[in-house]
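Removed: one protein chain of the complex. Kept in place: all other protein chains.
Take a look at chain A:
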C-alpha cells in the first residue's frame, strides 16, 4: 500500500512539474473511453474487427465477432446460450468487458455472458490483449473488450434505418435505428428484437443406438433499446448520456444426454438497464477533465426460482494532461457501490470499491513511445496489491515499401473475489484476489505498393495466474478456494493481402493461427496438463471479393481438440466450419439498401464446443437493410 501511495504521489508530482511547460501538441480531444484508454496502452496488442464484420454478422451476438480474433476462445453452451470469453489460456472471468467505460462483468459471477450482447447494441469493438488491470481494474488478467454504443459526429445529418432478417430454425430478427445530429447535438436511438426456436437437428451420439434428434428446450428471445445523446456545449465541453435496456428470456439448452426429457430443462431470465452520464471539459489548452456517473441494474432470474438483483453506482473522475511536447498524463479516482439482493444469500450484500489510478505516456522520440500505468483498488478484506504495467512501442525506420512497428509490455493484474465466492452458499471469507503476471512481445508489418497491400502481425506472450479460484465439491456443498496456478505461453500470427484489380474489383485474403499452451502448475495429479477447453491450435482463413455492388465472402475456421478434463485423457473433437456469404448493395438518392444471404456451417459439420452440447448444422439466413440519409 505504501509503495502504491508513493507511486501515485510520484505520478502527481510529475504532472505538476510538466504541467508548467508549454505545449505545442494538439489538445486531448473529446473522445470515447476506448480511445482514451488505449492511448496509455503502448506495448499492448490492440485489435478491432472490420466494420464489415459487425455489419455481416448483424443478427448474431458479440461472441461471433470476438471468436474471430486469434488467441481468443469462446465457450458457447449452445446457439444463443451462455457464452464466455477467455484470452490466451486464461479463464472465463479473466476478461473485462467495458461498455462506455462501465464494467459489464456481473459482481456475483465475475464474468459476462456474451450472448446478452447482441451486435445490434454496439457500434464499435476494440480488443486489448494481455493483463490490463493497471488501466481498467479488476478482471483484466487476460484482456479487455471495449464496446461503444455510439460514435458521435457533430455534423448536420439525419439517418433512419430498418434491418430485418430470417434464418433457419425459426430465427427472426429486426432492428430500427435513427440518428439525428447537427453542430451541437448527436442523438442515436435503436430498438431491436431477436428470437429463435433453435429447433435444429443433430446426431445424438450419446444414445446406445445413435439417432438423429431435434434439439428441444433451447428456444430464446432477446430485445432491447439504446439511447445515446451527446451535446456539445461551447467549444470545450461535451455532455453525453448513454442508456441501454436489454432483456433475454431463454431455456437453457440441455445436454444431448437428456435431450427431449420432460421436466429436464432450466430457464434463465436476464434483464439489465445501464445508464452513463459523462461530462468532459477542456479546462485549458493542456487539461481535459472528465467526470461520469453510471447506474447499472441487473436482474438474473434462474429457473423461475433464484433471483439475483444487482444495483451499482459507478462514479469516475480523471484529469488528462498534455505536458510539454512529449508527455501525456492521466490521473483519476473511481468508486463503485454494489448492492446485491438474492435469495442465494442470507442477507442483502453491499460494498464500496474505490480505485486510484495514474497513467503516463511519453514519446521518447517521435517514433518511440513508452507507457506506465499504476492502479490501486481499496476493498475491505480483499484488497489486492497494486497493479502496474509498463509498455514500449516503436516504429522502425521505413525500408522501401515496408513499415514495421514493434511492441513489448509487462503487467501485473488482479481479479477481486466475486460475491458468490464470498457468500454462496456460505462462501469462503478467506478467499483472496487472483493475481496475473503477463509479458509479451509483438511486431506488426505493412507493405504497400502497386502490387497490393500486405499486412502481418506476430505476438509472443507468457503469463501466469496465481491463486486461481476453483470450486470444491463435497457432500457439504460447494466452496471456492485459491488452489490453482496456471502458466500460459504461446503466439499468434496473422497475415492479409489485398489488391485492387480494377476500380470496381477488389480482393482480399487473410489467415491467422494461434498456438496456446495453458499449463496447470499446481502440485497435484494434473500438474503440467493443459487447462480444459483451451484449444492448443486454432486457425482461420478468409477470402473476400467485391465487384461493383456485389460482395462475396468465404471463411473457414479450425478449432483444435480441447481436453474436457484436467487429467487430459479425453477431448472434444476438433472441427472446421466454413461459411459463405453473398451481399448486394444498392443506392438510390437518399436511400441505401443492402441484402445479404449467408450460409453458416456450409458442410453441415457435426461439432461440439462443450462436450455433449449439440450445435446447429448447416443453416441459412437472409437479411436486408434499408437506410435513409439526409444531409443539408
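Here is the rule we use: a residue touches a chain if its C-beta (ideal position, glycine included) is under 8 Å from a C-beta of that chain, and two chains touch if they have at least 3 such contacts; residues count from 1.
Quick note on the criterion: contacts and distances are computed from a predicted model.
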Missing chain's UniProt protein name, "SMP-30/Gluconolactonase/LRE-like region domain-containing protein", "Cytochrome c oxidase subunit 1", "Glycine cleavage system H protein" or "Na+/H+ antiporter subunit C"?
"SMP-30/Gluconolactonase/LRE-like region domain-containing protein"
Among A:365, A:474 or A:503, contact with the omitted chain is made only by A:474
Given A:151, A:257 or A:451, the one touching the chain that is not displayed
A:257
Option from A:172, A:269, A:317 or A:564 whose C-beta touches the chain left out:
A:564
Tell me, which residues in chain A touch the chain that this view leaves out?
206-208, 255, 257-258, 261-264, 304-305, 428-431, 470, 472-476, 479-481, 524-526, 529, 564-570, 610-612
